[in-house]
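Shown here: the complex without one of its protein chains, the others still in place.
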Amino acid sequence: MLVVRAINENDLDGLFALASQVGTGMTTLKADMKMLGDRLATACASFAETIPPEERDYLFVMEDTASGRLAGVCAIKGAVGLTEPFYNYRIGTLVHSSRELDVFTKMETLYLSNDLTGSSELCSLFLHPDYRQGHNGKLLSKSRFLFIAQFPHLFTEKIIAEMRGYQADDGSSPFYEGLGRHFFKMDFHHVDDLTALGKKSFIAELMPRQPLYIAYLPQEAQDVVGQVHNSTAPARRLLEQEGMHYEGYVDIFDAGPVLQARVSELRAMRDSELATIAPDEDSVHACAPASKEPTLVSNTTLRDFRMIVTDSSNANGHIDLTSAEQQRLHLRAGDTVRTLPLGARKVP
Amino acid sequence: MLVVRAINENDLDGLFALASQVGTGMTTLKADMKMLGDRLATACASFAETIPPEERDYLFVMEDTASGRLAGVCAIKGAVGLTEPFYNYRIGTLVHSSRELDVFTKMETLYLSNDLTGSSELCSLFLHPDYRQGHNGKLLSKSRFLFIAQFPHLFTEKIIAEMRGYQADDGSSPFYEGLGRHFFKMDFHHVDDLTALGKKSFIAELMPRQPLYIAYLPQEAQDVVGQVHNSTAPARRLLEQEGMHYEGYVDIFDAGPVLQARVSELRAMRDSELATIAPDEDSVHACAPASKEPTLVSNTTLRDFRMIVTDSSNANGHIDLTSAEQQRLHLRAGDTVRTLPLGARKVP
Amino acid sequence: MYVVRPVETADIPALESLAAVTMPGVHTLPRSRDRIEMAVERSLASFAAQVDIPSEESYLFVLESIDEGTGARRISGTAAIFASAGSNGTYFSFRNDVIQQVSRDLNISHSVHALTLCSELTAYSQLSSFYVEEGVLQRPEAALLSRSRLLYAAQQPQRFGDRFFVPLAGVTDAEGQSPFWNALGRKFFQMDFLDAERVIGGARNRTLIVELMPHYPVYVPLLPGDAQAVMGQIHPSGELAFNLLTAEGFEADEYIDIFDGGPILQAHKHGLRTFTRSQRLRVRMAPAAANRGPRVDYAICNDGSDAFRAVTLSSPDLADCEAVALTPELCEILRVAEGDSVTCVRI
Partner (left out) sequence: MYVVRPVETADIPALESLAAVTMPGVHTLPRSRDRIEMAVERSLASFAAQVDIPSEESYLFVLESIDEGTGARRISGTAAIFASAGSNGTYFSFRNDVIQQVSRDLNISHSVHALTLCSELTAYSQLSSFYVEEGVLQRPEAALLSRSRLLYAAQQPQRFGDRFFVPLAGVTDAEGQSPFWNALGRKFFQMDFLDAERVIGGARNRTLIVELMPHYPVYVPLLPGDAQAVMGQIHPSGELAFNLLTAEGFEADEYIDIFDGGPILQAHKHGLRTFTRSQRLRVRMAPAAANRGPRVDYAICNDGSDAFRAVTLSSPDLADCEAVALTPELCEILRVAEGDSVTCVRI
């Protein structure tokens, strides 16, 4: 059975094994023992609240409780862009019109911006291929929203997630080829690696500073602005179900969309509820409503945050969990949990 | 008793009488018979659906049914900026940092933009001083959200409302004095009048085009960016309760905030529900739940849209309305209404 | 024989027939009878005006050929100079900016070329409407005509700015399509190049340019190859003018036209040979000298206060001379007499 939980000091080897599976394309999770070790230390300090909220990096792992193996990982950064500038292109609109000529031209523009500086970021989501089935992907991705709903005071007003941008079959980025290459004069993957290493000052030095009309770009580049990589489309849908939206910010290299939301408007903030674990009695089981859909359930402890998906659901502030489920949450009957229906409620 | 309803051909004199009370500061509602007549004609065509959605201008009046007098007015424009450019300043962030000097400077910038082009706009809200009491202001302002919830297909994805910006006691705008005056070289009120008359091409011609660092402005101007006029603060709060947010767009002259929302995320879209008017029988009255708060109720007819506030509430798809209330809605028992609790539900 | 002189009312019919044959690239030469008349009238008024500060004056010169046998005269070319470009507005051009990009971390450095809409040429004096008949193309009189405007400007500095520029037509294909326009202006104007030139009347000082053209620099590497290739390139019809002007001291790389990307040559008068290398010499009347020794071509003009006239002279080097020998015929054409001063500059 699976549980998503706060990472701890003993997870370094498991994390490295996972990162070894990631391959290229995820710059924040490289199979580098030094980098992962540093990150793990930051994550432990984050859950222990020994570093300030804006420096925190909450790293969660999905553990297969049967084998102890790590099946996946995901993270929330407390704030981005406070030590190195965090760049995006923002898509704006400029209208050029002349009454004299009866011409009205609406043009989209790219502005280099650091607007998202200070936002909390969802990142580093990776599920081992062996576990890509059932609700596992949803559990892993959505666990972060339940965490935020339980501890909203730890986060800034805005939460974002950068989505990997569109790539052609040969792995090239049409957006990069149409724009960035002219200024960086190096391969897309090389640029990507440099940013992963935190060497970002070259962006300020080499990137065009003036607003760009998108219409100047080659058609192939225009077409992929805000488009995700094919393999990222499901992840995007999950986040959108939770209330995150593409609001016109894209990656400066591959034009992948940034999804964003106000924390207060996340589905989890509206729809998650506290509940008490019902006593494990037959009479209780009998009264529990027939569950229509799975529910995410977490404990309420920052330091040992744990979350599962269950077929039970919250009925008037009570939820019926098996003793195995209680054990995975490190809880028992009478303890408080936070619950969130796994699927988004349909807007009527 | 009051009803908010779609304007009709017979309202011109009443509208003029209202507009005469408005005074300066609301550029879209001037006591000018020609302008008001044109606007009324557009509004009637809008409710009759004889012009395309993006050209529509839904104008609502609040009528005192006892006297037939018009007590207030408000409007929703189908789309802004499609014939004349619609300008705003967008507030962005630029980070200037140097590792070498250990300097990290986060600067706010103003970008001249037409980003909100095509959004639907809430505008022209005015309540006659004689009626500024009770729930009247809420009824008038919020009526528009119930209309949108009933007819969401008529609106674009984004809805905005421009709020009047901060003014000093002498009526001057510190933002305009610190910025616009250098480029327009004329009085704030003169500039405002010109935009009201639709003479907007001077904005393209005279406004600085390059992004501006807010830090360059005088402190008095910096302080009022995104601040509303004192008298507009209550109106701002009403809109914020309905799910509209200040997202960093301000007026180019007085830096008043633009509130905006995705239509799908408005409170009215989530929380309004359809109901059937219960038969007017004593037994029904007895069963109706004790109302905790007033409810907005509208009919469901575009052409004769009417809305009231009542002390009843929607109980499992039924609502109990007095015959006088039914009459004000042009409905009777068994007809369908849309209901929305007047106050926002508290987020738990 | 040829002489350059200010245009006169009697030249209008000749100008009209000239306009009928000029090439498509020359967009500054008026074509209709009405516009030719206006240009001539404006020139007459300009030459006659008392000028303290250069403003809307426009001076039109013609090259007149004189048949040495019959004395018959005909117009063989035109050239104009506006006292102050964009004088009733702003003269817009693209400035060629080079943005240096240096990355310390990556140890790389390169420069990026960008075009910025600018109004810096406003109030420069603008040379325009240069045209000579085919028969004159290879002759020194082509240079004489081009340069006469500057000789006049050197004599009458209060009528002109300290800086001069000349827009030359850019590259268009046989159908009148401009690759530069298609990549840039078309996206904002939503019309063909020739249509745009027509609605704007060839002007570069109109409000609608601010309304429609891009406010932010255009990064050249983002433009399609064919548009990049024609930036700063001249229409073949402008080659002669280009060569004459660069020999004069004009520089071509700083500005290009906002519509067709053609080069705009510009110079401070200190950089122009007509201003820095011309000599004032006394006239010595002499019969045509026997052909002794090497000769060089000079542009020679009278002092212009009344009636400006300029001619070419093939003469021994005048470098260290105090006087120049002119035949009585030339003296008559130049309207000078023995002992008068003339201005000479090597062509």
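For reference, chains read A, B and C in written order, and residue numbers begin at 1 within each chain.
In this section, contacts are C-beta pairs under 8 Å (C-beta built on N, C-alpha and C of every residue); 3 or more make two chains touch, one makes a residue touch a chain.
All values derive from a computational prediction rather than experimental measurement.
Novice: Which shown chains does the hidden chain touch?
Specialist: Among the chains that are shown, those touched by the missing chain are A, B, C.
Novice: For a quick check of understanding: of B:34, B:153 or B:185, which residue touches the chain that isn't displayed?
Specialist: The single option touching the absent chain is B:185.
Novice: Of C:35, C:270 or C:295, which residue touches the hidden chain?
Specialist: Missing-chain contact among the listed residues: C:270.
Novice: Identify the residue among B:96, B:237 or B:303 that touches the chain left out of the display.
Specialist: Spelled out, the listed residue whose C-beta touches the missing chain is B:96.
Novice: Considering the whole complex, not just the chains shown, which residues of chain A touch the missing one?
Specialist: Chain A touches the chain not shown through residues 201, 204-205, 209-210.
Novice: On chain C, where is the contact patch with the chain that was removed from view?
Specialist: 89-90, 97-100, 102-104, 109, 118-120, 122, 207, 210, 249, 268, 270-271, 276
Novice: Touching the hidden chain in the full complex, which residues of chain B are there? Just list them.
Specialist: Counting only chain B, the missing chain is touched by 94, 96-98, 100-101, 103, 105, 107, 109, 178-179, 182-183, 185, 194, 199, 201-202, 205-206, 208, 210-213, 215-218.
Please note the rule applied: only the chains that are shown with their structure count from here on.
Novice: Provide the C-alpha centroid distance between chain A and chain C, rounded to the nearest whole angstrom.
Specialist: Chain A and chain C have C-alpha centres separated by 63 Å.
Novice: So the centre of each chain is just the mean of its C-alpha atoms; given that, what is the distance between chain A and chain B in Å?
Specialist: The separation of the two C-alpha centroids amounts to 34 Å.
Novice: Considering chain B alone, which of its residues make contact with at least two other chains?
Specialist: 201, 204
Novice: By the touch rule stated above, which residues of chain C touch at least two different other chains?
Specialist: 207, 211, 215-216
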